[in-house]
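Scroll down for the structure; my scribbles are underneath it.
Yeah, one chain of the complex is gone here, protein chain that is, but the others are all in their spots.
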Amino acid sequence: MDCQYCHFSAERSVDAGIPPVSTCMGCHLMIPGENQPEEITKVREYWNDREPIPWVRIHKVADHVHFPHMRHINAGMQCQECHGEIQEIGVLEEPEPTWGKGKMGWCVSCHVERDVRRDCTVCHY
Amino acid sequence: MSDGIKRRDFLKVLGISGAGAGLTGCSTEDVEKLIPYVVPPEDITPGVATWYTTVCQECAAECGMWVRTREGRAVKVEGNPSHAVSGGALCARGHSSIQGLYNPDRFTGPMRRENGALVPMTWDEAEAMLAERIQGAAGNVLLLTGQLGPTESDLFSRFLSATGGRHVEHDGLADAPLREATRIAFGRDVVPAYDFESAGMVVSFGADFLETWISPVEYGRGFARSSGEDHGSKGKFVFIGPRLSLTGQNADEWIPIPTGSEAAVALGMASHIASRGADAGPYSSVLAEYTPESAAAAAGLEANTIRDLAEAFAAATSVAVGPGQAGHHRGATAANVAVHILNAVAGNIGSTVHLTSPVQSSSSRPYGEMQVAIRAMAGGDVGVVMVRGTNPAYSLPGSSGFSEAFSEVPFKVSFASEPDETTAMADLVLPDRHFLESWGDSSPRPGVFAVQQPVMQAVPHFDTRQTGDVLLNVAARVGNALGPASTFEHVRSRWQDLHARSGSGLDFEAWWKTALKTGSVTVGAPGRQEAVALRAPDMALAFDPPSLAGEGDFTLLVYPSSRLADGRHANRPWMQELPDPISKLTWHSWVEMHPAAAEAHGLRRGDVVTVSSPEGQVTLPLFTYPGIREDAVAIAMGGGRNESGRYASGNGVNPMNLLPAVVEQPSGTLALVSTRVSVAATGERYRMATIEGSDDQSERNIAPAVALAALGHAAEEDHSEDEGHHGLQEMNLMGGFAPVETEGEAQDFPLPGSQYGEYGREGTPRWAMAIDLDKCTGCSACVVACQSENNVPFVGEQQVAMGRDHSWIRIERYYEQVDASHAGPVDVRHLPMLCQHCGNAPCEPVCPVFAAYHTPDGLNAQVYNRCVGTRYCANNCPYKVRVYNWYTYTDVPEPLQWSYNPDVTIRNTGVMEKCSFCVHRIREVQNRAALEGGRGVHEGEVTPACQQSCPAEAIVFGNIRDPESRVAEKAHNERTYKVLDELINTQPAVHYLKKVTFHEVESGGH
Partner (left out) sequence: MASLTESQKRGALTHPDVSHYSEVNRDVLAMLSTPGKGWWALFGIAVLGVGLFFGSWFYQIYRGIGVSGLTSPVGWGAYITTFVFWVGIAHSGTLISAILFLFRAPWRQSVYRAAEAMTVFAVMTAGLFPLIHVGRVWNAYWLIPYPNQRFLWPNFRSPLVWDVFAVTTYFTVSAVFFYLGTIPDVAAARDQATGLRKKLYSFLAMGWQGTDREWHHFGKAYIFLAALATPLVLSVHSVVSWDFAVGIVPGWHATVFAPYFVAGAIFSGVAMVITLAVPLRKVFGLEAYLTTKHFDALAKLVLLTSLIVFYAYLTEFFMAWYSGEPPERQVFWNRLFGHYWWATWIMLVCNGMIPIMLWFKRVRHSIPALFVISIFINIGMWFERYVIIVTSLSHEYEPFAWGVYRPSMVEMGILIGSFCWFGFWFLLFTRLLPPVAIAELKEVLPAPRRGKKAQEVEA
C-alpha cells in the first residue's frame, strides 16, 4: 500500500499530511464482519463519534528546519530513504530514534551526493 | 467550512508546534499528538496557503483585502489587487487587523454586569435578557454604531423599525463639513471623490490624505503616481496649514498659515483666477470681497505668494482638498466651501473632483446627531442603548457629557469585542465577531460592490456572535422576525437582487463564487461624468477666521493619529510600537511644539509639560518639531485609553479632554481646533521611546536629492557626485586617500575570483531591490507588513526607549528644509532603511560561526539557529539594520501567536536577525516553479511583503541579472544611488532613486 494514500499532500506540499479518519474508513467500511482486530474497531469508534484520531508524531525535524516533502518526492526519492523501513515497524507509542537520520550532517551528505543546493538557506530561514 | 471543533483542535496543534517552539533544536523526546480532520475540507492542503478575499473594516475607506490562511488560520492580510480602492496595497492600520482578530484581550463570551463585575452567561440567556429589556423599553431604543456596510445598515434599520428606536452613527474620523459643504456648494449630499493621479498640481488645505483622510491607500497611490518623477516631469504639491502632517512633509512647498485662514487663502486664490475671467457663478460677489490682498492679510502672507500659487493652480490640471479632520475648526464648512469654489473656478469639477461618482464608503455623519442622542439619554428618554463599533465615551470630549448621559440609561448593551471605555459602563456585553470572522458587504463607489466574508472559523478562544445575528435572534424573540436568522442569508439575498440587476450570464451561484474569488463586482457603474455647477448657498457663510476659546499662548491642534486613528487601534502592539511617521515616537503621547517657541518657554525635547485648557489639562512629554507654527501645539488622538486592553491602557493621554464640546455650524461636526492652551513645565524629564538618533544627515550621502531642473544632464550629475569628496580630492595632492572606487555592480556578484562551487553556477539569480524615494511617502505600511510576514516581535516601550526597537525596516526621516516662519519650499527626506544585502557585506567576515553569510543567489543570509550572539555583525553593519533578541520577545499571550507565519522560524533570545528579502517567499515560488515542470521563476513572481503592501508603489524587487527585469531597469536610472557605497564599498543590492525637488539642492543632498 502506497504511503501517499494516507499522507496525501506529500507530493504537492511541504507537509506530508496526516490521514483524516475518512481516509481510513474509505477501505474499512468495505470490510464487513464484526470480529475485526481491536485497532480497527478503535478507528471505527473514532469514525462513529466523529472524533479525529490523535496520531502520535514519530518523525520531527526541528522548527528551524524547513523540509519540503514535495521537492524530495518529485525528485524520485522513496519515503524510506528518510523514514527508514517504516512499513516494517509495527505500532510505535514512543518517538523512535531516527538512527542518526534527521541529523543535519545526514541531510547534507545526501545533498552533496546528488549535487543539489546545500547552502544554509535551503533549509534554514 | 464544516466540522469547526475538529479543525480548532487541529489548528491548536499547528498553532503551537508551528509557531510556538522556535529555536529549541532537534528533539525527538517529547511525544506530540497530531490531530487531523475527520473529513478534510477540500480547499485546504496542509502546508499550502489558502487565500480569501474580504473587506477591511479598520476605517471607513473599506479597502479590498486578500487574507492568507494556513491550515485554516489567518496569518496575514494584504491588499486585493483587483479592488477599486486598495489596488493591492494596504495601510499600516489595515495590516494590524490580524492583531485585532487574535487580540488576547477580546471578551471570551457574553457577560452581564453584576454589582460592578462582569459575569459570564450563555448566548441564550444573553439574548433572552436583551429581548426582554427591549420589550420593556417600549420603543425607546438607541443604537450607536460606527460606519456600517449596506446590508448591515439595512438590517439594523429594519430591526429598529420593528422594535422602535433611533440609530446614530458616530465615527471619530468623520468628515461632515466636507459633505455639508458639497451640499451647499453643489447641491449634492455626497463626499466627492478626488483624482490625485491625473492632477499635475495638488493643493491641500490641511487634508491628511496620506494618513487618515477618506481613503488613504487609494489617495496615497494616486498621489505617488502624480508626484513621482517620471521621464523628467513630476506633479507639484503645496501644503497649506499650520502644521506639517506626514502628508505635509511630502509637499514641495509649505504655506504655514494660521488655523482658520484656509477659507481666506482659498478664496483669495479663487478670486485671482476669477479675475482672469473664470466664472465663479453665484460666488462672484464673495470673490470680489476676498481679494488676494485681503486673504494675504488674513493669513499673514505676501499677496504675491497667493497670486503665484493661484496662477500655477489655474495653469495645471489641479486639485485642491481640505481642510480635513485636523482642520475641523468653527469655520470648517465654510473653508470646505471655499475650497470647492477654488476647484470650481479652476475647472476641476468633473476632471479631478468627482461628484457624480462620489466616495460612498466614508463616514461623514455629524456629531450633531450624537448631541441629540446625548440629550435624550440625559433626559431619561432612552430605555435601552446599544453600542457597536464605536467608543464615544473615549472619542468624545469629556465636556460633551456623553458618559454622564450614558450612565443615566437603565440598560446599556455593548457589542464591543474587546474592552473599551464605553463598554466599561455597559450592563450587558455581547462580543461581536471580528470582521475577519463575519459576513458583510460594502459599496465603496457607486456600482462597485464587495463581499466581506469570514476567512476562518471564529477564533475558538472567544465565544462570539455577529451582532447582526444577535439582533435577528432578538427580533425573533420579541415576536417580529426579520426573515432568515443569519446575516449571511441577508447578504446573499441582497446580492441576489444585485445579480438580477447585473445582467450577468452566469447563474447566481457561479456569479457569487466569482464575486468571492475576485473580491468585488461592478454593477451599474455610472456612465460619463455629468457637469455639476456651483449653486447659490442656502445659508449665510462666515469665511472669516473663527474665534478660539481659552487664554493660553498656543492654539491646540488635535489630529487623528496615523497609527491609532481616533484610538480604535490603540490595543494593538504593532500600532503602539510603529514609530509615528512625524515624531518617530512609540507607545506614549507627546505634544509637538516649534523649537523656537520651546526655547522661548525654556523647554527642551523630553521635558514633561502640562498642557491646560479651560476644559482640563494633560501632562505629557514635549517633542520639538520645526514643522509646526510657533503659535500652535499639536497632540495626536489615540492616547490615554484607560479602560482598554493590556497594550493600550496607561499609554499616553487623551487630548479630547482638553476640548470644549463645540459644534461647528452648519455641518454640526465636533470642532477639533477650538481652544487655546497654555504649556507649563513640570520640571520632570521623560525618556522618550524613540527610534530616532539624529534628524540631520551630518554630511553623509544617506538620502540625497536632485533638483528636477538638474535631471537629464548626466554629466553634471556625475560631477556633483564627486563633490561629496571635494575635500578629499584636495588632500590627494597632499598625499591623502582617494575615495574607494566601487569594484562591482550588484549584478556582478559574486565577484571574479570568488566564484567557487555553487557560487559559480550559471543562471543563479541575484535578488535585488529598488526603492524610489520620490514616491515613498513614509507612511510605514511596509514596516507593519514586514512585522506580520516575518514574525517580527514587538518589544514594549521600555525596550524601545533603550534603543532596542526591533523592526526590520526603519523609515529614516531627515530634515533638510522645514521652516514654519514663512512660505517656501519644504524638504523632508523619508528613507526606508532595511538590510542592503551587500555584495561585499561587512557583517559576513566578522561572524565567527558563519551565521551571517552570502547565499549563491546573492542574499545576505542570517542563519538563526547557528547564531551564537556575539553581535559583531551588528557592530560592523554600517546601515545598522540588524536587530538582536535581547530577550525571548516571541512568547506572546494566547492566541496572539496564531498570527505567526509558519514559514518563518521564530527567534528566541540571544539571536541576531534582520531583513531576509522574504527568503521564504522566494523559496515558496522556487518550489512552485519546480513542481510546474522545473520552469524558471518569472519576473515579478517574487514579491517581498514590503513591496506588496506599498501604497506608493515605491519598491521594486527582482533578479537584477535579468536585464529585462524592472529592478535592473531602475538600477540604471540616472537618479539611482547606493547608500554609503562610495564610502565603504559595500556594493548593496538595494538601489535607491533620489528624491526629486523643485528647488535647488546641494549635491550630495545636504
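Letters A and B mark the chains as written, and numbering starts fresh at 1 in each.
In this section, contacts are C-beta pairs under 8 Å (C-beta built on N, C-alpha and C of every residue); 3 or more make two chains touch, one makes a residue touch a chain.
The shown structure was predicted, so the numbers you read here are calculated from the model rather than taken from an experiment.
Participant: Of B:544, B:684 or B:699, which sits in contact with the chain we cannot see?
Facilitator: The missing chain is touched by B:699.
Participant: Given the contact definition stated above, which residue among B:833, B:904, B:942 or B:971 touches the chain not shown here?
Facilitator: Of these options, the touching residue for the absent chain is B:833.
Participant: From the listed residues B:351, B:486, B:504 or B:870, report the one that touches the chain absent from this view.
Facilitator: Of these options, the touching residue for the absent chain is B:870.
Participant: In the whole complex, not just what's shown, which of B:276, B:880 or B:935 touches the removed chain?
Facilitator: The missing chain is touched by B:880.
Participant: For chain A, enumerate the residues touching the unshown chain of the complex.
Facilitator: Residue positions of chain A that touch the missing chain: 100, 103-106, 108-109.
Participant: If the hidden chain were put back, which residues of chain B would touch it?
Facilitator: 691-700, 702, 727-728, 731, 736-737, 799, 802-805, 810, 812-814, 833, 842, 845-850, 866-872, 874-876, 878-880, 882-888, 909-912, 980, 983-984
To be clear about the criterion, only the chains that are shown with their structure count from here on.
Participant: With chain centres taken as the means of their Cα atoms, state the distance from chain A to chain B in Å.
Facilitator: About 44 Å separates the centre of chain A from that of chain B.
Participant: Help me check something: in the complex, which residues belonging to chain A touch chain B?
Facilitator: Of all residues in chain A, those touching chain B are 9, 12-15, 17-22, 46-47, 50-66, 68-71, 74, 94-98, 102-103, 117-122, 124-125.
Participant: Given the complex with chain A, which residues does chain B contribute to the contact?
Facilitator: The touching residues are 3, 6, 9-10, 17-18, 21-40, 45-48, 758, 850, 853, 855-856, 859, 861, 863-866, 903-906, 916, 919-920, 923, 927, 930-931.
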